[in-house]
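Removed from the display is one protein chain of the complex; every other protein chain stays in position.
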Amino acid sequence: MDPRLKVRALGLEFQNPVLVASGTFGYGDEYYDVMPFSELGALVTKTITREVRKGNPPPRIVETDSGMLNSIGLANVGLEKFLAEKLPWIAEHAGAARVIVNVAGFSVEEFIEVASVAGGAAGVDALEVNLGCPNVKAGYVHFGADPDSVRQVVSGVRAQVDVPLIAKLTPNVTDIAALAGAAVEAGADALSLINTIPGMKIDVERRKPTIAMGFGGLSGPAVRPVGVACVYKVYQQMVSMDHPVPIVGIGGICSAEHALEYIMAGASLVQVGTASFVHPQAARQVIEGLAEWCEQHGVKNISELVGAAHKV
Amino acid sequence: MDPRLKVRALGLEFQNPVLVASGTFGYGDEYYDVMPFSELGALVTKTITREVRKGNPPPRIVETDSGMLNSIGLANVGLEKFLAEKLPWIAEHAGAARVIVNVAGFSVEEFIEVASVAGGAAGVDALEVNLGCPNVKAGYVHFGADPDSVRQVVSGVRAQVDVPLIAKLTPNVTDIAALAGAAVEAGADALSLINTIPGMKIDVERRKPTIAMGFGGLSGPAVRPVGVACVYKVYQQMVSMDHPVPIVGIGGICSAEHALEYIMAGASLVQVGTASFVHPQAARQVIEGLAEWCEQHGVKNISELVGAAHKV
Amino acid sequence: MKPSFEWVRVKAVERLADKTYLLGYERPDSARSAAPGQFCMISPPEGKSSFFLPRPFSYFRTDGRARVDILFRTFGKATRLMASLRPGERIGEFGPLGNSFTMPGRAEHAILLGGGIGLPPMAMLAGRLAGAGVARIDLIYGELEGARVVKLAATLPENVRLHVATEDGVVGHRGRVTEIFAPMFAKCDRPPAVYACGPNPMMAAVASMITPEAVEFYQASCEQYMACGRGICQGCVIPVWNGDETVYMRCCTEGPVFNGFEVAWTHV
Partner (left out) sequence: MKPSFEWVRVKAVERLADKTYLLGYERPDSARSAAPGQFCMISPPEGKSSFFLPRPFSYFRTDGRARVDILFRTFGKATRLMASLRPGERIGEFGPLGNSFTMPGRAEHAILLGGGIGLPPMAMLAGRLAGAGVARIDLIYGELEGARVVKLAATLPENVRLHVATEDGVVGHRGRVTEIFAPMFAKCDRPPAVYACGPNPMMAAVASMITPEAVEFYQASCEQYMACGRGICQGCVIPVWNGDETVYMRCCTEGPVFNGFEVAWTHV
């Protein structure tokens, strides 16, 4: 536990600012022997929906240049099984790490229901609300696409849960700062960005998209510049608000240097996603690298660097 | 001149469907001895504005994973000098290649002025309207960001010029299909997509963005999945319209296989951009590779493949 | 043995046939515990590759102590880079991963079908079956072209009968592995254990030629794009029949070895 990496955010203490991203670390169990999540700032679990979801037909993933596309279709064990079988194991193994449960719904009501149940469960430190989920009632446009539905989901959930609430935004919008503002006004305690970017790869021999569903979400190093830009922009927006909230930076982080890019752009916490597939101990390497960097640069606490790239 | 690659689009004949993207091949002169643009389907010139523009302070470019960021600031020789010094040389050296002039303005009026002068000049086969340009009157939001300003620019230009008009869209919007629809309704004869995606890289030692202006536009292989997805989506939109127009696919094309991804997603023509920096003869390699692929796959004309990935 | 990640040094890369190579390295953890059917994820030397995700490869041979050999064929970025590796370069290995083949209970007759680059797990399995005293082991190995045939005879235990089929007829039987399998299966007195690894159409064809009653079991080793190799990303699912419906099983965790009668071959 390096004191230089200790961070306070969301009213919680994090032993370090490095989290693992939803959907890239399962429920913490499969990687536990290779990379125990108890070493992390927090585990963010795979998105949970009310019902168990089988997910999309395969192929679901494919590699692209410095990135990958996925169309998993929110396959997950469902709320009930999560609470009964996964959460207790997680709580038992968390150690000093925080537990953040990522939730979604296909309607505002489902969002509220899942969030209020998960948010009230023992061992849950915070919720992350996945606004990249499609809104079935509004023609499958995702909730994160317009300020109104962001407001509805966030304020609806906020009214029902006591734990801190993180709104996870998607970058696939004309003005991410406007959505960030809407989420904060509606009561979000923090903002996670970015989720994946819609993309497609075509298998030219088969003359159709490689991924069965056609479109997939792009993640990995390829999207890092987009994520850093979003964090930078939203941090500027936060500075102009009465009650700015911390930002969780996500997208293409594989090393301490990448994490520092996000931190200096304005992130208080970061999440490692796709990189865990490339190297199961990627998150540990980021943590160790950050400690070393602080050591070499005389940084007493990593929080000093938050937003550093904005100063002139 | 491989007959299999001959393409008709925009009422013009193209000796092959491979163009070079605006801003990545200058005015055709600097690369001419290494890669004469007369071999191409068309040369698309660097964006021309009314006034000569010095551009942004350096550093203007930086490499990212499988991509690069640029913030050139539309540095260009200005309309007058372009017409007097560049265009005649281009027209003289074009051979069987088409000449497409990319234009922009910082107001609707400037757009119309530049486009009508450039569109009327001898040797210009078509115009490409760069909607990624910021609208100074509307608080620097780029024209491509909302359907209304797209409509204003495109219909304003359309009323003044006779040559075919290509609207170049940016992917940084919530719904690119809506913008595509607006451009076509306003009279665009074709749609080019995509322009670059906003991104940032931070130099963690200097604790500030590497690029002097902060943000830059991401291009290169990293963005190819995003470009292919945009083309696929807009092609679907075109199918639902009364007067669908051809699509020009752009973003991360380095090889014939990449060009085929775009073509099968729905592009009638493609543009090679950043790849020319990596290898000055990249566009030639794409052309040769396409001819070979058609040969091997018994394709009589490349147009047969347009939209092939949409068929079930 | 729990899977783990380790950087290891390449010992040798050897060309065995057209587009087909052997990659050798030392990793005691894998060499000691890898079972036939299991696989590992191979990462490129750090900073030296334009590909990104690790790639899955079956264990082909281990010496039980330290040495591991992977048999691979060049397709795209990863395999082309692997073919150009030189002794001393570092690659990452994450393994052993996945389930493995079941040994036959009655230990009488096993028929193994390896199609193309489906060969490696079959070859490893043949060795184990021989070691376990299975009386008769038929390994039917097919390739499109004779030039791609890996010369296996010297490396297989004596009692493994190798049958080669090539579609161009340059080596062995001209035609497909199923054309060797059909008459062989017809002549079986007792239900053999059947194993297959190869293209999906081949494994589906085998499933359609046999019935659960006529074999001890039919195990098929499947392929799917993988990212994590460890059950996390849910990227690698294979559709498996569950009554009239299909369920998705993770190829990297519940597989790669599946009951060949249960895989929904029409859906993969």
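In this document, chain identifiers A, B and C correspond to the written order of the chains, with residue numbering beginning at 1 in each.
FYI, a contact is a pair of C-beta atoms (placed from the backbone, for glycine too) under 8 Å apart; a residue touches a chain by one contact, two chains touch by 3 or more.
As the structure is a prediction and not an experimental result, all values here were calculated from the model.
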**OP:** Looking beyond the chains shown, say which of B:6, B:60, B:207 or B:310 touches the absent one.
**Re:** B:60
**OP:** Using the definition of touch stated at the top, determine which of B:5, B:19, B:72 or B:229 touches the missing chain.
**Re:** B:72
**OP:** Go through chain B and note every residue touching the omitted chain.
**Re:** 23-26, 30-31, 33-34, 54-55, 57-63, 65-68, 70, 72, 75, 220-221, 274, 276-281
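The rule we apply is simple: only the chains that are shown with their structure count from here on.
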Subject >> Per Cα centroids, the chain farthest from chain B >> reply: C
**OP:** Can you check how far apart chain A and chain B are, centre to centre, with Cα atoms defining each centre and the answer in Å?
**Re:** 34
Subject >> Separation of chain B from chain C, taking each centre as the mean of its C-alpha atoms, in whole Å >> reply: 46
Original post:
Roughly how many whole angstrom separate the Cα centroids of chain A and chain C?
Top reply: 36
Original post:
When you check chain B against every other chain, which residues touch at least two of them?
Top reply: 66
Original post:
Which residues belonging to chain C are in contact with no fewer than two other chains?
Top reply: 50
